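Sharing a structure here in structure tokens format.
Missing here: one protein chain of the complex. Every other protein chain is in place.
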Amino acid sequence: MWEIIYQLLPYAVAFTVPLLITALGGLFSERSGVVNIALEGLMLIGVFTGALAVSTLERVLPGTAVWLGLLAAALAGAVFSLLHAFACINLNANQVISGIAINMLAGALTTFLARDVTGSGNIQIVHGLTRQDIPVLSGLPLVGQLFFTQTYATTWLVFVLLFVSWFVLQKTVFGLRLRACGEHPQAAAAAGINVYRIRYLAVMISGMYAALGGAIVLVTYAGEFSGTVAGLGFLSLAALIFGQWKPLGILGATFFFGLASTVANVSQVIPALAAIPGIYLKTFPYVLTLVALVLSSKSSQAPRALGETYEQGKR
Amino acid sequence: MRLSKEYSLALAAVLMGLLAGAVLMLLTGNNPVNGYINLFRGGLMNVERIGNTLASATPLVFTGLSVAFAFKTGLFNIGAAGQMLIGGLCATAIGLTFEWPKALLLTAMIVVSLVGGGLWAALPGWLKARFNVHEVVATIMMNWIAYWTVFYVVPRYLKGPFLETESARIPYGASLRAVWLTEMFDGSYINLGLFLAAFFALLAALLLDRTTLGFELKAVGFNRHAAEAAGINVSRSIIVSMTIAGALAGVAGVTFYAGYASNIQIGVLPVQGFDGIAVSLLGANTPLGVAGAALFFGLLHTGKGFMSAMTRIPPEIADTIIATVIYFAAAGVLVERTWSKLKKYRGGR
Partner (left out) sequence: MEYAVEMLGIRKEFPGVVACDDLTLQLRKGEIHALLGENGAGKSTLMSILFGLYQADRGSIRVKGKEVRISSPNIATALGIGMVHQHFKLVHNFTVTENIALGSETTRGPVLDLHSVAARIKELSAQYGLNVDPEAKISAISVGMQQRVEILKMLYRNADILIFDEPTSVLTPQEVQELLKIMGSMTAEGKSVILITHKLKEIRAIAHRCTVIRRGRLIGTVDVASTAEETLAEMMVGRKVLLHVEKGKKQAGKTVLRVENLSVRNNRGVLGLQNFSLEVRCGEIVGLAGVDGNGQSELVEAVTGLRKPEGGKVWLQGKDVTALSVRERTTAGLAFIPDDRHKYGLVLDFSLEDNLVLKRYYREPFSGKGLLRREAIHNYAEKIIRLFDVRSGQGTASPARSLSGGNQQKAIVGREIDLNPDLLLAVQPTRGLDVGAIEYIHRRLIEQRDAGRAVLLVSLELSEIMALADRIAVVNNGELVGVVEAEATDENEVGLMMAGVKRGGAA
């Protein structure tokens, strides 16, 4: 048993981290009242931008190319998410339809550009991130081996961002205002808050985080852009809902989903797990989310104004 | 009056999509005029290609009708992709298993695709009616459950002799292709699904406009509270409406996997499911409009390969155009505002 956990955990964490950061992005957007099913497309923007940046830079700047790629991805995500923000905030578009359009656009546009650049539609990177032991901590008994050996630096980055996100949402003026915009934008406006500005920032943060998530997939385990993130963005959305729009809930949900994906992917290799058919493991997060939605239907923590368009001067 | 406004909005969205495509062609150093000429030639230049355009449009009519039907009754069906996949899976399973006379086999395949797609959507409908679970989230989850179901079921039970990633080929006796039709269109993908599409479009229109069931579904769609207070069974209406929407998407599956194509592949959510949203938005949610919009997108999909062969423009330009169209269809206010500003500007002078 211990052996299996020890073997699985690094993979589970590697799967969890991009989901976590993407879902956190969704958290910002949705707590401000903007539905974000564009996470899938925004992740893909991250993979594409990251791949493009890293593959171009890695010959010139071998060490830092990966980090520059992550940065470029985050910025591109923020910029691309402006499309969603503009439609939802300024144009009162249906937020679900806008999200779908963004997803389709991201898929088509990135592949289009990738073909234009490489001719094949795929972009490979040679060097991703390598796993490293954390000095001192990795020497700790049990925990050291489990959590502090063979980790990606991005994992720690995301955990820092998790804490920062929680802090910002719960403890700062910006967080209070953002949550107010998601619950009752008219109340926020009457208190003199610029709902448009807050929602713009929130959507941009979600774009940044989701694209970072995509780029982390690229530099940790994927190694290439291939025109899709195969539902990881929707999985993050599921985690956001399953985690009931709370940072810690999201951490739990993404880890749960990450573990399930890991088990599904390696069950062929580890005999103890081969007994569980892959179909159950792969569909498990989605089924679980449906169950969670049913269970929480009476007391959902979803932001009240989620998906409602807000127009200044309208009652 | 209102209808014409909806159609002009749709037209504006299409123009914006084509414009975005042109900009993209320019940015990548291509000639947009040349690009579009080849795109349209690829979809229209001979009977075979016209047949292919019609064949590409066929599943889009169904997914468009599916989304439009749900829309009309106040529900948002994002799950057409999953329903289509399940409909296709059920039909393929029947088609590969039995060796009945073609008419009987095709009827059976259509029926199971209706039932499969319908049930796949009935669950989110029930969750909405019973627990008030939002159908957008529920149908997204169902899409991925469908994706993984096909991913594991096809290689296990329906595998062909060679590839792990697709089912065996559907024999002619289980295909919607008909020799006379294929010959008439010079060997194109066109198939009997086209007639099914026309039939179902008519049926959906009749149902919505002429029947008490349609009256109920629309009442619930527009205002479920008033409908409930008037004695209409809201829960039943929601489930029925989702089931019908799902059934329509399910038939899209049979027309695609056993008509346009000849087997089902794993690891893909069919793009027609999402294009259906564009189709219904452009078609202003009316069956006739849906047919027109489906033809337009069918044309783009058919022409893109030819265009890409004749120019250096990657075929994804078509999908970019469609996505842009959806974006601007959703953001109809922009068009309206610009329009009224233009009018004001002119009036002011």
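Should a chain be cited, it is by its letter among A and B, assigned in written order, with residues numbered from 1 in that chain.
In this section, contacts are C-beta pairs under 8 Å (C-beta built on N, C-alpha and C of every residue); 3 or more make two chains touch, one makes a residue touch a chain.
These numbers were taken from a predicted model, which means no experiment stands behind them.
Trainee: Using the definition of touch stated at the top, determine which of B:L105, B:A219 or B:I239 touches the missing chain.
Mentor: Final answer for the missing-chain contact: B:A219.
Trainee: Pick from A:L82, A:V117 or A:L176: which residue touches the chain that isn't shown?
Mentor: A:L176
Trainee: Looking at B:N34, B:N233 or B:Q265, which residue reaches the missing chain?
Mentor: Selected residue, touching the omitted chain: B:N233.
Trainee: Which of A:L61, A:V126, A:V143 or A:A191 sits in contact with the chain that's absent?
Mentor: The missing chain is touched by A:A191.
Trainee: Can you list where chain A touches the absent chain?
Mentor: Residues of chain A in touch with the missing chain: 171-173, 175-177, 179-180, 183-184, 186-193, 298, 304, 313, 315.
Trainee: List the chain B residues touching the unshown chain?
Mentor: 210-213, 215, 218-219, 222-223, 225-233
Criterion: only the chains that are shown with their structure count from here on.
Trainee: Hey, how far is the Cα centre of chain A from the one of chain B, in Å?
Mentor: 29
Trainee: Taking the touch rule as given, give the residues of chain B at its contact with chain A in the complex, in rising order.
Mentor: Residues of chain B touching chain A: 24, 28, 76, 78, 127, 131-134, 136-138, 140-145, 147-149, 151-153, 267, 274, 277, 281, 314, 316-320, 322-324, 326-327, 329-334.
Trainee: Spell out the residues on chain A that touch chain B in their complex, using ranges where they run on.
Mentor: 37, 83, 86-87, 91-94, 96-98, 100-105, 107-109, 111-113, 115-116, 121, 230-231, 234-235, 237-238, 241, 277-279, 282-283, 286-287, 289-290, 293-294, 297
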